[in-house]
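Note that one protein chain is taken out, while the other chains of the complex remain in position.
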Amino acid sequence: MDLFKILKQLSETPSPSGFEGTISQTIQDLWAPYTDEIITDRLGSVIAVKKGNGPEPRPRILLAAHMDEIGLMVNQIVEKHGNGFLRITNLGGIDVRQLYAQRVLVHATGPQAPDSPLPGIISAVPSSWLPDSRQSNAYEMNDFFVDTGLSYENLQQQVTIGDYVTFDQELQSLMGSVAAGKSIDNRASVTAVTATLHELQNRLHHWDVVAVATVQEETRLLGAYTTAFSQKPDAALAIDVTFANAPGTSGGPLPLFDLGTCVPLGLGVNVHPGILNALQEAAKELELKTELDLHGRASGTDAYGIQVARAGVPTGLVGLPIRYMHTVVETIDTRDIGRAGRLMAQFITNLDETFLDKLADSMLADTA
Amino acid sequence: MNELLQQLTEAVGVSGAEHEVRALIRDLIADHVDEWHVDTMGNLFALKKGTGESDLRVMVDAHMDEIGMLVTQIDRDGSLNFLNIGGINDRTLPGKVVQIGAKKIRGVIGLKAIHLSRTSERRSVPRADSLRIDIGASKKESVRKVNVGDRVAFVSEYREMGDIAMGKAFDDRAGCAVLVELLRGEPFPFDLHAVFSVQEEVGLRGAEVAAYAVKPDVALVLECTPALDIPYDEDVSTNLSLGQGPGVYVMDAYTFHDPRLVAHILKTGEKEGLPVQIRQPGGGGTNAGAIQRATGPTPTVTIGLPGRYAHTPNMMISLQDYANMVKLADASLRGLTRDVIQTD
Partner (left out) sequence: MNDLVKKLVEAFGPSGFEDGMRDLIRPEIEPYADEISVDTMGNLIALKKGDGSGLKVMIAAHMDEIGLMVTHVTEKGFLRFTNIGGVRPHTLMGNRVQFADGTIGAINSERLESIENIHPLSKHYIDVGATSKENCPIEVGQAAGFHRPLVVQGDYYIAKSLDDRIGCVVAIEAMKKLKDTPHDVYFVFSTQEEVGTRGAQAAANHILPDVGIALDVTSTGDTPGARTMAVELGQGTAIKVKDSGMISHAGLVKIMRQRAEEADIPYQLEVLLGGSTDARSIQIAGPGAAAGCISIPCRHLHTVSEMTNINDVQGSIDLLVAILSNPIDV
């Protein structure tokens, strides 16, 4: 399985929060060969089921990776000297310091929208035009506009308020197995789930596997809450990117991870200790190195939503270390994706009829 | 697709390391000129002999170099420290893909995850000395792949949409492209000395020695000039506007462009039915500033192609403006006689 190729395809697919239709199709095509049923729900989450080999009714393990990415949205069309420009706002958490001089695609839906997205450049007035008091300040969201080179008249016909805008960024191959691009958060995790499903083709597993690609994680964990409710899983793993060591980066009290060295596993209030334990056991069997990825109040991942669905879901968190999260040059070692994929497959293979009882028992004894 | 613009803008030639662009241009013009040579600084000279009608020595200049960066140190974690070369606004750097050295090793300029940064941090300009280029390598690998002193350029594909072209380094590869087209045309009445100059972005240094070597009677500089026809509340000049034709310079921070040549170009535009804008007098500068005074007073003028977002990885020009600039430069040169620059 060529993980770089899959990641490249997923990373370059434009689908920010709320507009996951395109990436959904890509993922359905990717997962269909490895699963028995595949549907999308009303909010757009992809739900794929691979049936287990155990007797019915089988418990269900949910694998949740969000498929949305951060992006931008048009909130005003302005005119200057007959030229048209778009004012924008963010979809998800964007550090605006990276926006100046980026290339974007405007997914136009106006009455005379073209068939393919409009290429544009994000710019701002020259910094020398900013007031003296702002000379050492970064540009703010209000300073930016998208230039498509179109006249105001044409732009108005093609673009509508509320059209989404994505970054036009190819996945770059850096040294060795390192890759950089947009939306590694969280298409790398979708790639890892794909690797897991692929790996499970050659294995027997008792439980049903419900792989979901969730929507709108970046804005409100929407797909996590709603699919965990609708799918009624007995246990769940959320897969999401986490912080890698990088130049100029510090996690404060939190340890960060080196690219290509380990699989970070979540430990904290959103994680069931028994699931963490089972993941660690599975890693030992594969001789994979894991590290603890700690959170205090909230993990900031789908695990936060899944854990509290209905009467509660025992949830684990598998991480993929990346640098420069929420930039268009998120950087990952693609070997880490394969490792996380194999680890989840091993974890799933180990799930048996007694697993849930053991989980329940583990809540009465602090084995850590 | 304008292949000339694509080839020239996608080629890399940061000030002081213009090799790739120089070799490319040499290949593009070699069959259309009578002589060419490269001087000690890297300026590429080409002579296109005239019909013999006129004995004017005419120099036409376009600079080959682009803004970029220079690798200064390799950190313990394998990331690269760098210096800016040319006028790069630090606001341009975060989140960009770059290419390093002759092997064009890919790297990225990252920014700490938004989750790990403070609001106050995100409000201030990230200075170049606090940023690193990441090639995804350990220190050992980085040292093997990258040399201190390697030049770094932005990565940006050339792209066209209707009349608009986007890409990097139109400043001044667009000027180079115009000059290549002039050289590929019919001979002029006079010998045309084309100079593809180096080190404009670091102080007009290539053109200065080139002008000294050529000793022209008259010089024309072909540039790409900021167009500021962008959203701004105050009623200020746009410098130049896209789609309104090439601009002719009257005055900038270095030069009063020769008024007789300015008039000649405006008249030529009118005669040929070509749109010409007057570039807003003010700051900035072109190689005219060096050429005009390098070898005694030389009548010099600049024609600039309007380009939005200069000195960033993603500029924008109008292809119509470009075509008009080729026509305007060509016609202005063909109409150039000693009378035009005669002092009374």
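We call the chains A and B, going by the order they appear; numbering starts again at 1 in every chain.
Just so it is clear, a contact is a pair of C-beta atoms (placed from the backbone, for glycine too) under 8 Å apart; a residue touches a chain by one contact, two chains touch by 3 or more.
Everything numeric here is computed off the predicted structure, so don't read it as measured data.
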Where the missing chain makes contact, among the chains that are shown: A
Sole contact to the chain not displayed, among A:Lys8, A:Lys50, A:Arg87 or A:Arg339: A:Arg87
Residue of A:Tyr139, A:Phe167 or A:Tyr225 in touch with the missing chain, whole complex considered: A:Tyr225
Chain A residues that touch the omitted chain in the full complex: 17-19, 21, 41-43, 73-77, 87, 89, 91, 142, 160-162, 216, 219-220, 222-223, 225-227, 229-230
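The rule we apply is simple: only the chains that are shown with their structure count from here on.
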Distance from the mean Cα position of chain B to that of chain A, given in whole angstrom: 41
Interface residues, chain A side, partner chain B - complex: 78, 80-81, 83, 85, 93-103, 118-119, 121, 123, 125-127, 129, 136-140, 145, 147-149, 169, 172-176, 178-180, 243, 245-252, 259, 300, 323-329, 331, 333
Contact footprint of chain A on chain B as seen in their complex: 75, 77, 79, 89, 91-92, 94-97, 105-117, 122-126, 130-132, 134-137, 141-142, 145, 156, 159, 161-164, 166, 226, 228-232, 236, 238, 241-242, 308-309, 312-314, 316, 318
